[in-house]
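What you see is the complex with one protein chain gone and the rest in place.
What follows is chain A.
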Amino acid sequence: MSVIVLIEHSSGNIKKKSFEAVQYASEIAQRLGTSATAVVAGSVADSEMQKLGEYGAKKVLHVPDERLNNLHTRAYCRLLITAARQENSEVIVTLHDVNGRAIAPRVAVALKAGLVSGALSYPDLDQGFMIKKSVFSGKAFAFVKVTTAIKVIMLVPNTFQLSKTTGSVIIEKLSVPFEDKDFAIKVTEVNKVTGQIPLADAELVVSGGRGLKGPENWGLIENLAKELGAATACSRPVADAHWRPHHEHVGQTGGTIRPNLYIAAGISGAIQHLAGVSGSKTIVVINKDPEAPFFKAANYGVVGDVMEVLPRLTEAVRKFKENHQ
């Protein structure tokens, strides 16, 4: 009966957004009168898995197979399906991220379960399992009803605030009947951007547009980002002109992000750009043109030259941090 939740970790450290998923799954479980079971794959220490109890999980099913340290999606599907069948689960939760998005839809098909991608709310049980999601690039919300007995939900990271409680978990091994084809994809090279905060998961993001004039001025963006502990992003023309790497480009054709804070410097706020950032909780816009469309989507605005405003803001953040240690 329990609610199953898939855990992601990086070299054995459980990701923060997975704690959020556990908290989400536990809350659903509680409302359904059951408990949450976390599924962990690969090399993770028991002490690390114990932390899942602090977010409401009652049980952990661990598949210690080392091959699972790489994200083989079919293997992950099989282990989720195995766990779901063993636990007789009616709800399976993953994250709506590059990993969850490759796994959850397959699991849904295998279990003939209705799938809600991009979930932004708890299921409304009075309405027969209805969940809110963002559609049309943030221009509307849709309320999706799942009509099947088993439901698969992909939760958008950074939707709910984490709150730790006390609680412990029972850790059990899960044995999964893997097949060769589950590991058929060979990973031949991995390139991780080191020393930087991955944009997709960042809570704070500083982003620059054509108003920065050229790559030589990106130090202004990077300094502010560093002071804040933020990731950096950019508008599409900036990536197209190779001022910044492509993975930083956000918008309709780039990444979609929902940080707590998005600072947009020298970006006009075209609708295709907003499509990727409109889910941000707080938006700060710095632009010398008071008519720039971005101000309409902003919470805080500074009408001024980025070359002057960015260093001042960086200095203000530095001072703030000094006083708040």
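Convention: a residue touches a chain if its C-beta (ideal position, glycine included) is under 8 Å from a C-beta of that chain, and two chains touch if they have at least 3 such contacts; residues count from 1.
Note that contacts and distances are computed from a predicted model.
> Of the options "Electron transfer flavoprotein subunit beta", "Aspartyl/glutamyl-tRNA(Asn/Gln) amidotransferase subunit B", "ABC transporter permease" or "Probable peptidoglycan glycosyltransferase FtsW", which is the UniProt protein name for the chain that has been left out of view?
Record says "Electron transfer flavoprotein subunit beta".
> Which listed residue, A:53, A:138, A:208 or A:266, touches the chain dropped from view?
The single option touching the absent chain is A:138.
> With the missing chain put back, one of A:25, A:41, A:146 or A:277 would touch it. Which one?
Here the residue in touch with the unshown chain is A:146.
> On chain A, where is the contact patch with the chain that was removed from view?
Considering the whole complex, chain A reaches the absent chain at 10, 71, 73-74, 77, 97-99, 101-106, 108-110, 112-118, 127, 130, 132-148, 181, 184-193, 196, 198, 200-201, 203-204, 228, 246-247, 249, 252-254, 256, 260-261, 271-272, 275, 281-282, 284-285, 295-305, 308-309, 312-313, 315-317, 319-320, 324.
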